[in-house]
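Heads up, one of the protein chains got dropped from this complex, but the rest are sitting where they should.
Chain IDs A, B and C follow the sequence of writing; residue 1 opens each chain.
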Amino acid sequence: MEAPTPHEVEVVHRTLTDHLPILQVIIPLLAAPLCVLLRERALVRGMAIGVAWTCLAISVTLLQHVMEHGVISYAVGGWDAPFGIEYRIDLLNAYILVVVSAIAAVVFPFGRGGEGLALNPARVHLFYAALLLCLCGLLGMAATGDAFNIFVFLEISSLASYSLIALGRGRRALRAAYSYLVMGTIGGTFFLIGIGLLYQTTGTLNIVDLHDRLQPVIGSRTVVVAFAFLVVGLGIKLALFPLHQWLPNAYTHAPAKISAFLAATATKVGFYVLLRVLFTIFGATFVFTTLRLHNLLLPMSLAAMFVGSLAAIAQTDIKRLLAYSSIAQIGYMTLGVSMGNVDGLAGGIVHLFNHAMMKGGLFLVVACVVLRTGSAKIDDMAGLGRKMPLTMAAFVVGGLSLIGVPATVGFVSKWYLVKGALERGWEPVALLILLSSLLAVIYVWRVLEVIYFRERPEGAKEVGEVDATMLIPTWILIGAAVFFGLRAELTSQVALDTARMLLGTGL
Amino acid sequence: MSGLPIYWMAIVLMMVGLYTVIARDNLVKKIMGLNLFQVAVIMLYVSMGKVEEGTAPILDHGHLPEGFQHFSNPLPHVLMLTAIVVGVATTALGLALAVRIKEEYGTVEEDEIVLMDQALERGEG
Amino acid sequence: MIEQIPPGLILIVGGLLLPLMPKEVRKVLLVVLPAAGLAHMIQLPTDHVLAYSVFDYDLTMVKVDKLSRIFGIIFHIAAFLTAIYTLHEDDPVQQVAGLTYSGGAIAAVFAGDLITLFVFWEATAITSVFLIWASRTERSYKTGMRYLVMQVGSGVLLLAGAIVYFQQTGSVDIEPWTDLGHHQMRGMFAFDSFGEASLAQLLIFFAFGIKAAFPLLHNWLQDAYPEATVGGTVWLSAFTTKLAIYALCRMYAGSDVLIPIGATMTAFPIFYAVIENDLRKVLAYSLNNQLGYMVVGVGIGTELAINGTASHAFAHILYKGLLFMGMGAVLYRAGTVKGSELGGLWRQMPYTTVFTSVGAAAISAFPLFSGFVSKSMILTAAANEQHIITFCILLFASAGVFHHSGIKIPYFAFFAHDSGKKVKEAPLNMLIAMGIAAALCIGIGIWYQPLYDLLPFDMNALHWVPYDTAHVVTQLQLLLYSAAAFVFLQKMGWYPPELKSTNVDVEWVYRKGLKDVALATGRALDVGYTTFRDELFGVAWGIVERIKRWHSPGGPLGEPWPIGAAAIAAAIMLILFLALGWL
Partner (left out) sequence: MSDHGHGPPSVAPEKVKVIVGFLFFICAVAVLGELLPSFHPHEHAGLEFVNTFGFHAWYGFLSCVLLVLAAAQMRKLVMRDEDYYDRD
């Protein structure tokens, strides 16, 4: 045996705290098979909630650590980067980890479990196993610094979400899950091709290392092809117009709680990976100066904003309305990216966080409605303002935030987007942002009109307010949407710092 | 024609797979197409690992085996083990969904399923 | 803590929460919220300031001084009375609109900078239009749209002015008056002739001018108020225009241009009031005329004139509200307020008759009624500053006001010839609201000192006594001989009868003139052009239709595509992204 190297000595002396980056991925991963073994519904549910809160605690600790001491690099199994897999937590992923685990911590306890699932109650533990795997995948994507590892976690979370969506009531959930599976697999495979081509060119999979080694060959055809495959593959995952076709049906027919969870996290993590690919792997100069990505991303984003909003106006199903609105909101995020300046990018990043809160909250409201009335048709919500005042008030606040009314988070994101557009000299784009907000007024107002100004039809099912297990998670998310709207500096400062870091103009 | 023939093979296989996904209405055939598509990528990766004149990356008493100057790269093979697992899982889940769809709709032809869903929606609206 | 709540917020937030409440709670809140708001506002000290910052800009949410205080108080009282007046109806739309509208107006009064003012300025516009739409008729819908265009337009001008001003000075704060000596005040934006005004001054001037219903900008008022609901008109009559008077007073005090503008406003609407048949529209014209006095007062800008303006606004909100309440009660019971269809209601609605007559006496400024103790200040201020022509016009208008508001309204509604209508007395809550308003009209006329104590400048220092023999005698002469003239004209048969009609006003320009011109142009041009225009219209309409169809469920963008199509989309996007590298 050779004498231990200094490196190995360091591994021996690591404490539990040092393992936090991997722990929050490992814990849900191990908890999932444990669910299958335990089987007992209450136990499994409690464990899932416990795992979610543990992950939240870990991610908050990590974020604090990153804000104070800078980037954390963790070598899995003691194999140092670039040869081993590196978990690399900087400001951006720390932020995403907090968003994802916070949403999980709020959404998992929602309801008593098992409602709205097309599943034998004796098998609910499998649902939680899938849910934990999905969480594991999302956190893993955000935490890892290895491109191939991202693919693996991407597939873990995707496979879990296909099965979760298929658990929705009604056979259309099956078709939605199937479509998502096919499209998601194409997206994932595109991503894999992109990584393969990059590996072929550079011989590394570590994201930071990739960036350095790509610079000498950045203009080569292989790199450009890899870029196209990566962006389109991720575009499918984050439902960028016109690659969004899987999303409306998936969100509409999935169990309501799953819609809330996925809408608030899955596309957000996809967006995060897009940021990583664009800015950390390829670098802003290549993306915006050489390729001029904005020429394509800007029209796609604008189309997403308008098609999503217009389609939302025309829907008769509230879940589908929210799903189309999500497509529009994703358009805002990529619009921020396409601006390629600090304000725009910060607007996109802060909107990621804001949209997670408001859309998560709104889908939870819908989950309450579906549970009480058994229908997600907008017309069936007539007169609910009186019957479910607290739930519907949450919808009002969430809707206002979607529009971007001042004092809500929606306003903060739009502020930075408009600022970014003006800075870039894209006055018409700033105008279009405001115009699409007007469309949001229409689709939110349509629902509010039904809720408050239409009488509950004679003979309609008698309904009442939902219980605290649903109201509290809903109002936590909606309340956060107002809290962070009033204290905008809390989120926007992180977003601005992150944007500066990604664009390489600071930090 | 430039590039190695193996790349062209991978591309052709990929296109066949994607074409099947696009053109076939049968959900099981779509899964098969998806499989072809994934296999093409696996072949692309595996071919990357081959180094001309390279041998298996196993040390022979701490030295390269006689007559070899290089090792082949083992990493792509390792990566593809994971990708194959992902592919198997996807196929299994996809087929399971196809079975459930067959149970619920009585068919696995997508065009028929779309028509049934639209009729249902019109009935409700 | 309680100081951190801006005035008006209680009404706005409370109003927005109303739809969540059951019917009975809504009714209680409707009355309690204005009372609570008043109690909260009263205890704020007069130099209270509440600043906040939005992004990097420091703004002032609340700035209390004597001027904002008196407007705040009367706005709360008006909201309280109107709330009582509308209790018999259960229309959440009106209740929400009424409370948020009044709350917005109150918050605007206390705004310490132009941006905050703009926010609440627009808030009053958007909330108040629902009081018109609440009539739920085709006609009220169109009227509401016209109203909204004018009101929002005013807000846009205000914002534009604020931005220009900010670029010039780097500040959006609303500055206090400059004291020029000789009891003369000057607002931050005051100017004496249009030639010397800067762009910011002009933009904001016209923003205020629209809401204050300056001549030629006035027509939205007469257009909208008669179309609102019974209660809606009472809400409307109190806030929008008085908010504009307040804003003018704060920023344009001492602007000479306001004096002829105000004098015109007092005179010309009364001609329309004489021949108008819809009695609520008569009141709208007379409201316009009353605003004229206040505008003149602002324009004069002496301490006495400003006190006169503030006290006249205070008294005016009460008696004008009372008159609209009276006509609202008639409309509610008789189903019409057309002079030609009314008459002789005093037997069936005795209380309403008495209360409306009190309002009529107050607006006519009879001694012992509220109008007398406030209006005479403005006239005296005009005389003091030797605005001779203005003074004569104001005097003429005073006689005219009595003639159409003081005599015509009660006469044609309650007396004259029996219309044969069988109606009931107004509901109790209406009577209570009218009773309180009437009591206040008389109370202020007799015990005016509490009102004078609220005014921005110390009345004792101004040596002002409302009741001296000369004031009382001359005012009585003016009014009584106007009444005699009414009798004389009726006897001679010269009095224009009440006729069903529409009297065209400035609105003709945009409601008829422009339309006719467009039509005539269309006809004059050749068929090819018409065809082209129709084609264009058809194409535009077709595009709208297509957008609708495409995005609806079942349309290509309103419903997810089958897997094959989605995969093709992915392939095409791949090609497009690949193309980026080659272009």
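The definition used in the following text is that a contact is a pair of C-beta atoms (placed from the backbone, for glycine too) under 8 Å apart; a residue touches a chain by one contact, two chains touch by 3 or more.
Bear in mind that the values here come from a model prediction, so they are computed numbers and not experimental data.
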Would you mind listing the shown chains in contact with the chain that isn't displayed? C
Give the residue, chosen from C:V54, C:V274 or C:L578, that touches the chain omitted from the document. C:V274
For the chain left off this view, which of C:E303, C:E498 or C:E559 is in contact with it? C:E498
Tell me which of C:A51, C:L216 or C:V473 is the one touching the absent chain. C:V473
List the residues of chain C that touch the chain left out of this view. 139, 270-272, 274-275, 343-344, 346-347, 380, 383-384, 386, 388, 391, 395-396, 399-400, 403, 414-420, 468-470, 472-491, 493-505, 507, 511-512
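Everything that follows uses one rule, which is that only the chains that are shown with their structure count from here on.
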Express in whole angstrom the distance between the two chain centres, defined as the mean CA positions of chain A and chain C. 48
Quick one: which residues in chain A touch 2 or more of the other chains? 178, 182, 186, 316
If a residue has to touch 2 or more other chains to count, which residues of chain B qualify? 18, 21, 30, 125
Mind pulling up the chain B residues that touch chain A in the complex? 18, 21, 27, 30-31, 34, 37-38, 41, 44-45, 48, 76, 79, 82-83, 86, 89-90, 93-94, 97-98, 100-101, 104-105, 113, 117, 120, 124-125
How about chain C: which of its residues touch chain B in the complex? 553-554, 562-564, 567-568, 571
Over in the complex, which chain A residues touch chain C? Could you list them? 178-179, 182-183, 186-187, 190, 221, 224-225, 227-229, 231-232, 235-236, 242-243, 245-249, 291-293, 295-296, 307, 310-311, 313-316, 320, 385-386, 389, 392-393, 406, 415, 452-453, 488
